[in-house]
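One structure, as structure tokens, below. Some questions next.
Note that one protein chain of the assembly has been removed; the remaining protein chains are unaltered in position.
Up next is subunit A:
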């Protein structure tokens, strides 16, 4: 059983092709067949988002996509992000993660960055809450969410301090007056 299938996938702008077993997962195609190791496998159960890549521009969890499903489509991994950015500069999202210190151990980072790129493509002018909700499919075991959210806001051209202050104030306003809020602040 299991006849091999030929796939042709454009990865980071370059054509790739291989005869693969249909059961090969896209993440294994990227890491082992093409040799691009930035895409991590965390949970392998569609929960953590570490394996997030762009498939025809949209974020997907590559542990839950077969390589054959991506045949004749294009994939962007962290290695290829520079190509989406003018002049071969690091992609603005990558620069924002660096500037805001949006990573600690870095394991979640490739998936986080690609999920964030997809989020801004769909939501160019997000609030803090939009960013947090838009990244709900990505877990950071270092719990570095605060700076990750700041990085995404900054990549969207927003002032992270102002956005986080506004969100904290609106959170405080939603909480019943009898409830102790401590210090509301970013």
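We adopt the following convention: contacts are C-beta pairs under 8 Å (C-beta built on N, C-alpha and C of every residue); 3 or more make two chains touch, one makes a residue touch a chain; residues count from 1.
Following the convention adopted for this analysis, contacts and distances are computed from a predicted model.
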item: Complex member absent from the view - protein name from UniProt, among "Phosphate transport system permease protein PstA", "Carbon-monoxide dehydrogenase medium subunit", "Phenylacetate-CoA oxygenase subunit PaaI" or "FAD-dependent oxidoreductase"; value: "Carbon-monoxide dehydrogenase medium subunit"
item: Given A:30, A:65 or A:81, the one touching the chain that is not displayed; value: A:65
item: Candidates A:39, A:118 or A:147 - the one touching the absent chain; value: A:118
item: Where the missing chain touches subunit A, by residue; value: 1-3, 5, 21-23, 25, 44-46, 49, 52, 55, 58-61, 64-66, 68-69, 71, 115, 118-119, 122, 133-134, 136-138
